[in-house]
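Mind having a look at this structure? Questions to follow.
A single protein chain has been omitted from the complex, and every remaining protein chain is retained in its original position.
Presenting chain A:
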Amino acid sequence: MKVDQISIFLENRAGRLGEVTRVLAESGVNIRALSLADTSDFGILRLIVSDFDKAKAVLKENGFTVGRTTVVAVEVPDTPGGLHSILGMLSENSVNVEYMYAFVQQSGKNAIMIFRFDRTDQAIKLLSEADFTIVPGAELYKM
């Protein structure tokens, strides 16, 4: 049910992001979704990729600090209040969202959101019980 997200530490200077995309492109890794968080000094790039292990290996080879984070991909009903139905339920159960971003999908009725929760396992349990659709990593990587 979980999704492996790769996180990369980036200094805030020209060309660093491009360096990541170059390394991934050259090794044939496809970027499925991304989020970039930044401060004045540094940024953290978070990626869902077609091949986590390969991406991690080539990025490390190229001197990047990378980490693995477990995130959850949830289908969000494409209606008013769709996202709120998820967040409301989780907050009632005291699960905190550390951050979230959208997964780009070419087709399909629902949007997919990537969530980083403070308590991943509990969040998965709650979401499943409430009949939300969780997209497994294996499916997501080749979507």
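Here, a residue touches a chain if its C-beta (ideal position, glycine included) is under 8 Å from a C-beta of that chain, and two chains touch if they have at least 3 such contacts; residues count from 1.
Following the convention adopted for this analysis, contacts and distances are computed from a predicted model.
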Original post:
Which name from "ABC transporter permease", "Xaa-Pro aminopeptidase", "Alkylation response protein AidB-like acyl-CoA dehydrogenase" or "Phenylacetate-coenzyme A ligase" does UniProt give the chain that's left off?
Top reply: "Phenylacetate-coenzyme A ligase"
Original post:
Which of A:V66, A:L127 or A:M143 touches the chain that is not shown?
Top reply: A:V66
Original post:
Any idea which of A:T39, A:T79 or A:S94 touches the chain not displayed?
Top reply: A:T39
Subject >> Absent chain, residues of chain A that touch it >> reply: 5, 7, 9-11, 16, 37-39, 41-42, 44, 46, 63-67, 69, 98-99, 116
